[in-house]
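A single structure is presented below for examination.
Excluded from the complex is one protein chain; the other protein chains are retained at their positions.
For reference, chains read A and B in written order, and residue numbers begin at 1 within each chain.
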Amino acid sequence: MRLPFLLLATVLTLLGSTSRANESIDLLVAAQRAQATRAFEGVVVFMHDGKFDAVRVVHRPGQSGFEHVSSLSGMPRALFRDAREVRIEVPGGAQRLSPMVFAQTAFDAGRIGASYQLADAGSERIAGFIARIVDAVARDEHRYSQRMWISPESGVLLGVALIGPRRETLQQVMFTSLSVDAREQQAQALAALPLPTTDDDASIPSLPAGFRIIATRNERGRRSLIMSDGLAMITLYLETRGDDLDRMTTLRRGATQLAARQLGHERAVVVGEVPLSTAVELANRAVGAEKH
Amino acid sequence: MNDETIREQLSSLMDGELAADSAKFLSKRLGNDPELLSTWERWHGLRDALRKQDTLAPVDFCARVRLALDEDLAVEASVPARRAALWRTLAGTAIAAGVAAMALMLGQPTLVPIESFDAGAATLAHVAPVTTTDLTPNWRLSPVADRQSFVLAQPQVSNEFDQYFVDHGLANGSNGASGVVPYVPMVVVPATSVGVVPEQTNSPR
Partner (left out) sequence: MSEAEADLELVRRVQAGQKSAFDPLVRKYQHKVFAIISRYVHNHAEAQDVAQDTFIRAYRALANFRGDSAFYTWLYTIATNTAKNHLVSQGRRPPGDDIQIDDAAMLEGGMRLRDSATPEREMMRQEIERAVTTAVDRLPEDLRKAITLREVDGLSYEEIATAMNCPIGTVRSRIFRARDAIDQNLRPLLDGPDIGMEAV
């Protein structure tokens, strides 16, 4: 039976759209894989708040892998992370922290589509590499859109831009020089940690649309709930404080928002690359939930 | 006819509201009067800005087209190599370090084996130095970029909340969807600013 031409055209268009969306997902999956399997190093330019900063990045994957990220402009600062420790260094001192272990990755190909519309935005040359451009357009006001430049050859993420609701670039990180190891290492399986259960936990506030908790931490008298919508990450810190914070406090570093709210001695601090309203609403809800 | 009258006519021409005879005369003059042409171009730029249209063309684009046309008409030959030379000839100072750094394209276009990096010696004292020649720009900061820096970056460090940023950054960098990208802001001198608080809800949802 012959399909009417219009119906056929519609089907083909939808298939084309679906095919292009699948290609975008494949690129995002490749980028996640490259993080776990490729060694690379280079220099990125970080655009934020009308300024540009240059940063050197060295990444080695695997169990013996590490990151070394050091500023090339402004005050010298460096971050070093491996399986045993995290070290943040400034001239004359260093802060040592424990590395984190996660039950689940923040990136979730199966859930991205609920919160973002993926689109293929063509190609560009970045740091000498051909990059495919993937747009993740936010479906609602609870998150930012993202544009990602990914090498189809190696999967390495060559650049990321966070885009606000008025299509303004909030921050952008882009490699300007880059070397990528031709050898691909074996990907390490994630440790099988139990996922945090939150259904019966009255202290957990209702999360922003599309977000799910992927890890929890308890340390230094502070509980951290780390959540993701498949792409963006938010951390909610819950703690009991002896001091006062008598009003909602908000801060911003680049595209990262912080909202802190305290009722009595219970404080909630939300940090994430999400719109300020998302952070503020979550902080308010978290403090209200803690009163039960 | 004085300058102001001419410019008022130009304004009407721009809106398609000039009488035919005057329009013909002014169109003839427009191609030969650089000052009038500049005004014409600026006013159209204003129009684009008022209508919120993208204004993407560089300031000297028209001059480049004119030169390219002259070159094209003078010698009928394949264009790409000469056009590249034309761009190089006309390129002047850049507008900001980030643009220049990106434009330099220092990376190698092919994958190469990466052998060693002494992680144990990865302290500030032993980080392999990247000399300033790697990032030597052929640029000067533009007045626009300077103004943006002053307007947008208002350093106001708050030590109390720094640790939350650090901890979140570490979580995002070690397990986020953007690989090592979240680590980058952590080594840049923070320019924390107090944000605008949206209207608060009185009760939890």
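Convention: a residue touches a chain if its C-beta (ideal position, glycine included) is under 8 Å from a C-beta of that chain, and two chains touch if they have at least 3 such contacts.
Bear in mind that the values here come from a model prediction, so they are computed numbers and not experimental data.
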Here the chain that is not shown touches A, B
Just one of A:A54, A:I88, A:A106 or A:I163 touches the chain that is missing; which is it? A:I163
Had the left-out chain been drawn, it would touch chain B at residues 7-8, 11-20, 23-24, 27-28, 30-32, 37, 39-62, 64-66, 68-69, 72, 83, 87-88, 91-96, 98-100, 102-104, 137-140, 142-145, 147-148
Considering the entire assembly, which residues of chain A contact the chain that has been omitted? 13, 16, 47, 50, 117, 119, 121-125, 133, 135, 137, 145, 147, 161, 163, 167-169, 172
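To be clear about the criterion, only the chains that are shown with their structure count from here on.
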For the complex, which residues does chain A have touching chain B? 28, 31-32, 34-35, 39-60, 66-82, 86, 88-89, 91, 95, 97, 99-100, 102, 105-107, 125, 127-129, 148, 153-154, 157, 160, 171, 173-183, 205-206, 214-215, 224, 226, 228, 230-233, 235, 237, 248-254, 256-258, 260, 269, 271-273, 276-277, 280-281, 284-285, 287-289, 291
Within their complex, chain B touches chain A through residues 96-98, 101-102, 104-114, 117, 119, 122-124, 127, 130, 134-135, 145, 148-149, 151-153, 158, 161, 164-181, 183-198, 200-201, 203-205
